[in-house]
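Only one protein chain is missing from this complex, and each of the others stays in its spot.
We call the chains A, B and C, going by the order they appear; numbering starts again at 1 in every chain.
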Amino acid sequence: MFIAATIAILVTMALTLARALLGPTLFDRLLAVNSFGTKTVLLISVYGFMTDRPDFLDIALVYSLINFLGTIAVLKFFEFDDPGSETYQEDDF
Amino acid sequence: METLVANVLLTFLVFIAIGIIVLRDLLGAVILLGVYSLIAAGAFVVMDAVDVAFTEAAVGSGISTILFLGCLSFTQHKQKPRGHDSLAALIFVVITGGLLIYGTLDMPHYGRADSAAQTHPELAVRFLEQSASEVGPPNIVTSVLASYRGYDTLGETLVVFAAGIAVLSLLGLKRTRREDEAPEHAPGDTPSADVDERR
Amino acid sequence: MNQVIGLYSYWVVIVLMMAGLYIMIARYNLVKKIIGLGLFQTSIFYLYITLGKVDGGTAPILIDGENVVYSNPLPHVLILTAIVVGVATTAVALALVVRIHEAFGTIEEDELKAIDALEPDA
Partner (left out) sequence: MIDWIVWAISWILMLIGCVFIVSGAVGLIRMPDLYTRLHAASLTDTGGTIIISLALILQSVFVFGSAMAAIKVMLILFFTLFTAPTASHALAKTALLCGQVPVGTDGKPILDSPEEATLLARSRPADYRSGQDAEQAKAEGRARQARRDRKGDGH
């Protein structure tokens, strides 16, 4: 069960990473990164159960908080900048 | 299975590194660096280094992202799109990487228990067997960090202190937040009035 | 095949290292160079942690039980120190970049060189 879940989460992470790398705007990247953080939390929780040592869930806990903090920090950065400017519309790839 | 998970996470890291190279936008690169640290920390958990994973998540993914954002808010956001994909640098990097890969051919394989790092009697073996009776805490990393290598940790603290002093002496304490401008240009913890005026 | 699986992690570490080195050489933007430095640093951390892993081992936190295999704790300790020192280095480098931007108005290396050539005393 845990192995199947781990594989599913890894596939999800790969798809999310593709969006983070392709994402035309920075907001797409940010969304993908936020989603990726949630997947990392899940992966670590499931992995702890898979290896019979579920003591390391604290790390998943820390990750979920850090992930939220990072996202909000970047969003604040956007908000304090000039909204409506053309800076964040660029297509990079 | 564990090796598979670790290797998949490593492969993600390679893709993110390529993304950081290709990306022209600095803010995007900083966001990708944050997720790079997060994946690295996840892989540290898979490789049994839980303390390192804690630190890497808090410091690498949290604090350094915020430091980069603070720096970017004082400077330009964008890397200028000029031709600087240097062929000489690429050749140099490929040659160096090739030599390093040639050097890894003699290294012990991933997870081998009989390599020199694992079997040295004075280091890892001793820490694993004696630390519970000599120092006490069940977490061996804590015992080594605070007791066997205590001076090392003291030096680390000194380095961090020196870095704090250096940052303060470079940026100064005089930058106070100006009243009327306060909500607009203060994304970092060290807001600057001078830089805004110059812009 | 065995060789490839056993050495894959080292190769990935080398690729990451070279990616960071390439960014530091070929990109003119100073912040981008620091990002490359961060990539390089994290790849080194990875190399050490990889060396400490033992097959079938668990994290080096003592638990009761017969024949428990622990991974090597020594690289973890070294890297804990290195991570904290690394972020201190990054902070100083970023402060330098902010200062350079205040003094010269640019953070592009080639523009800085041009300004420097114009006024050597500045």
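Following the convention adopted for this analysis, contacts are C-beta pairs under 8 Å (C-beta built on N, C-alpha and C of every residue); 3 or more make two chains touch, one makes a residue touch a chain.
In this text the structure is predicted, and so the values were computed from the model without any measurement.
Visitor: Against the chain that's been left off, what residues of subunit A make contact? List them.
Guide: Given the touch definition above, subunit A has residues 1, 4-5, 8-9, 11-12, 15-16, 18-19, 25, 27-28, 30-32, 34-35, 38-39, 41-42, 45-46, 48-49, 52, 54-55, 57-58, 60-61, 64-65, 67-68, 71-72, 75, 78-79, 81, 83-85, 88-89 touching the missing chain.
Heads up, the rule we're going with is that only the chains that are shown with their structure count from here on.
Visitor: Which chain has its C-alpha centroid farthest away from the centroid of subunit A?
Guide: Here the answer is chain C, farthest from subunit A.
Visitor: Counting in whole Å, what is the centre-to-centre distance of subunit A and subunit C, each centre being its mean C-alpha position?
Guide: 21
Visitor: Report, in whole Å, the distance between the mean C-alpha point of subunit B and the mean C-alpha point of subunit C.
Guide: Distance between chain centres, rounded to whole Å: 5 Å.
Visitor: Between subunit A and subunit B, what's the gap in Å when you average each chain's C-alpha atoms?
Guide: Taking the mean C-alpha position of each chain, the two centres sit 18 Å apart.
Visitor: Could you list the positions in subunit C whose residues touch two or more of the other chains?
Guide: 58-59, 61, 63
Visitor: Please list all residues of subunit B that touch 2 or more other chains.
Guide: In subunit B, 50, 72 touch at least two other chains.
Visitor: Under the stated contact criterion, what part of subunit B meets subunit C in this complex?
Guide: Listed in rising order, the residues of subunit B that touch subunit C are 3, 6-7, 10-11, 13-14, 17-18, 20-21, 26, 29-30, 33, 36-37, 40, 43-44, 47-52, 55-56, 59-60, 63-64, 67-68, 70-72, 74-76, 79-80, 82, 84-86, 89-90, 92-94, 96-97, 100-101, 104-105, 107-113, 115, 117-118, 123-124, 127-128, 132, 138-141, 144-145, 149, 152-153, 156, 159-160, 162-164, 166-167, 170-171, 192, 194-195, 198.
Visitor: So in the complex, which bits of subunit B are touching subunit A?
Guide: 1-2, 5, 8, 12, 15-16, 19, 22-25, 27-28, 31-32, 34-35, 38-39, 41-42, 45-46, 50, 53-54, 57-58, 61-62, 65-66, 69, 72-73, 77-78, 183-187
Visitor: Show which residues of subunit C lie in contact with subunit A when the two form their complex.
Guide: 58-59, 61, 63
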